[in-house]
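Apart from one protein chain that is not included, each protein chain of the complex appears where it belongs.
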Amino acid sequence: MDQNLTLQLLALKEEFEDYKEYTSKNIDSFFLCTMALIIFLMQCGFAFLEAGAVRSKNTTNIIFKNVLDSLFALVCYWTCGWGLAYGPGEGFLEHLFGQSEFFLVGTNDYTKFFFQYVFAATAATIVAGAVAERCEIVAYIVYCCSISAVVYPILTHWGWHESGWMAQGFWISDQEKTEYLDFAGSGVVHLCGGTISFIAAYIMGPRIGRFPDDSGEVSGEIKGHSVPFASLGGFILMFGFLAFNGGSTGSITAPGIGKIVSRAMVNTMLSGTMAAFTCLIVHYKMKGKLTLLFTINACLAGMVSAFAVHAGGGSWGLFAACLVSHKGICYAVSNAITGHGWQWLPVAQLFWQIVCAFAIITWSFATMVPVFLLLKKYGKLRVP
Amino acid sequence: MDQNLTLQLLALKEEFEDYKEYTSKNIDSFFLCTMALIIFLMQCGFAFLEAGAVRSKNTTNIIFKNVLDSLFALVCYWTCGWGLAYGPGEGFLEHLFGQSEFFLVGTNDYTKFFFQYVFAATAATIVAGAVAERCEIVAYIVYCCSISAVVYPILTHWGWHESGWMAQGFWISDQEKTEYLDFAGSGVVHLCGGTISFIAAYIMGPRIGRFPDDSGEVSGEIKGHSVPFASLGGFILMFGFLAFNGGSTGSITAPGIGKIVSRAMVNTMLSGTMAAFTCLIVHYKMKGKLTLLFTINACLAGMVSAFAVHAGGGSWGLFAACLVSHKGICYAVSNAITGHGWQWLPVAQLFWQIVCAFAIITWSFATMVPVFLLLKKYGKLRVP
Partner (left out) sequence: MDQNLTLQLLALKEEFEDYKEYTSKNIDSFFLCTMALIIFLMQCGFAFLEAGAVRSKNTTNIIFKNVLDSLFALVCYWTCGWGLAYGPGEGFLEHLFGQSEFFLVGTNDYTKFFFQYVFAATAATIVAGAVAERCEIVAYIVYCCSISAVVYPILTHWGWHESGWMAQGFWISDQEKTEYLDFAGSGVVHLCGGTISFIAAYIMGPRIGRFPDDSGEVSGEIKGHSVPFASLGGFILMFGFLAFNGGSTGSITAPGIGKIVSRAMVNTMLSGTMAAFTCLIVHYKMKGKLTLLFTINACLAGMVSAFAVHAGGGSWGLFAACLVSHKGICYAVSNAITGHGWQWLPVAQLFWQIVCAFAIITWSFATMVPVFLLLKKYGKLRVP
């Protein structure tokens, strides 16, 4: 009888463990797929934000690019990117890039693939805003594929795969170890996207008529042609960024994680709002008027996003975590002052974040400068 | 051995309780955040419905207002509103307003904050439609902040916080107690929004050219300039209202609640459809033609929403619950007739709903009339 009870108890325990496991997998799939769906819609948001912000003649062109973007990014990430980012590997090279699961062969985790794909597509899309109205479609396709097939996946391997060198960090003592803090892709998505945007914009040069020419004549600002389109895009992007940042936990089933998700969303909203207000006030003081497009862009930048601010927003995100978070430097300083002893971990952590940021920028330069220079050489870069 | 089994059983029980608790929190966070995301997109829906329904020259203006709306509402609700609505308080005043957690200090429930914020933003936005094309932007910001910082939060405290005076109701016998029935914010969102819209529209006066002037000349109807924009807004609002009403359960983990959520969505869809058909037929009989914008507005009104109908739709929602629900008056009458004895509870309940509706209207008048009058006095209300 007693024996019997023990067996029943064990059976129940096992059933419970089983239930927990498959349920958490299902709910995580549901969560990530839903967030990925909404993040995917950001492609539409980018298309319209840019379509509204360019001159009327370029509308179709820029929307076309954004559609192609989503498609090429999928093919590149499927054939090559996913394998380089998350395919299991071996030996020393494992710290540098993944080595299997190309074309999704042997993959089990479709949910993660879908979620990571929409991130990769976003990283590629970010650059589109920087080259608006002056990049040939062939050039666009080439750099978009480079980013989603190689540049971005390898960065995510470094930072987000357990055996990546950034993620591994280094031991500063027997118990303490730095890690790579990159919530919602501050580094690998935004800093990378921002750096490449800078390279692209620099090599390409400004739009004709954007800045005063040699004759000293001051040209007017180039105005967007459609406020409704731009704001439609802006709203969709806000919708998307909330999901982007909320979904970045990658799970909804660990104890207490629901709160982190909602806090991420609240913080996203608050940062966006603060940035929008700052710009609104500064702009009003300087020019004496309120501008809608500027406000929307500032808000998106505050959500760590809009084009010109990707690099700045991204690097701040990387460092802020070391400065003001629970294990951050401010905390360490206040601890030291109140006599709890000085800790080296936060300093090592900050050092590590700087190293990582530097690596991201170097990698982006090293891979993308040749691509853009080649495109320029063959005359494919610039719309005549 | 027996001892051991008992311990194991207890451990399993505890683990199970633990699991239930954190899982239901996570899933509720997931549910509320997803619904809140979709409800947030309603800001885009309102912007486009209104942008399409006004004259072309006012498009940018009205979209700008809707963007600012979302931002100001967040700041106001964060600094002040949430604390007044859900911050714990003490003493008699606790029945009137919350007294802590301003700036979210000490809050644990970010999920609820995010969800309640999107409701507050919706309440503030509702009024925008009523003052379209004639309100200065400063006036817009002032009343929008008043609503989301003070007027709306205090109403939600009354009706939705456990210690609010409306929510507490009164005892009609030792066992029976009235409660405040307000599914999906019929009262605190729509009746409040509707009342303020009325005040605003009354103090402001109609658009120039909207109604015949003194010379007796009959002016034409003011037509919206873009049917596609208005219907884009309409579609997004339908999308949003389904989430608004479905999400109003505030949870998805209690036994049987999934069914309530889906029934709320089905009913929302059915009410909207019925309203649309009624208007379609009446309008066709009267004018001999079918109009798209009118149909969309009727549909949204049926979902308890569109501008002109907020007050009407809201109060009907408050009373319908007393009349036709399971514990309603119709039920009591039929019970009495069939000899099951008369019950006082439904009557007391209806009385309570009337008191609450009256309180909502009075509060909205008492707070917002001074605001609008002040704005008028300083000449900030009306676009010249």
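As written, the chain order gives the labels A and B, with residue 1 at the start of each chain.
The rule is simple: a residue touches a chain if its C-beta (ideal position, glycine included) is under 8 Å from a C-beta of that chain, and two chains touch if they have at least 3 such contacts.
Predicted model only: the values in this text are computed from it and were never measured.
Across B:57, B:259, B:285 or B:377, the residue that sits in touch with the chain not pictured is B:259.
Remark: the residues of subunit B touching the chain excluded from display are 2, 5-6, 9, 12-13, 16, 20, 23, 27, 31, 34, 38, 227-228, 231-232, 234-236, 238-239, 242-243, 246, 252-259, 261-263, 265-266, 269-270, 272-273, 276-277, 290, 292, 295-296, 299. The set of subunit A residues touching the chain not shown comprises 1-2, 5, 8-9, 12, 15-16, 18-19, 22-23, 25-30, 32-34, 36-37, 40-41, 43-44, 47-48, 51, 59-60, 63-64, 67-68, 70-71, 74-75, 78, 104, 108-111, 113-114, 117, 137, 229, 232.
Here, only the chains that are shown with their structure count from here on.
These two copies of the sequence, subunit A and subunit B, are related by a rotation of 120 degrees on CA atoms, to the nearest 5.
Taking each chain's centre as the mean of its C-alpha atoms, subunit A lies 35 Å from subunit B.
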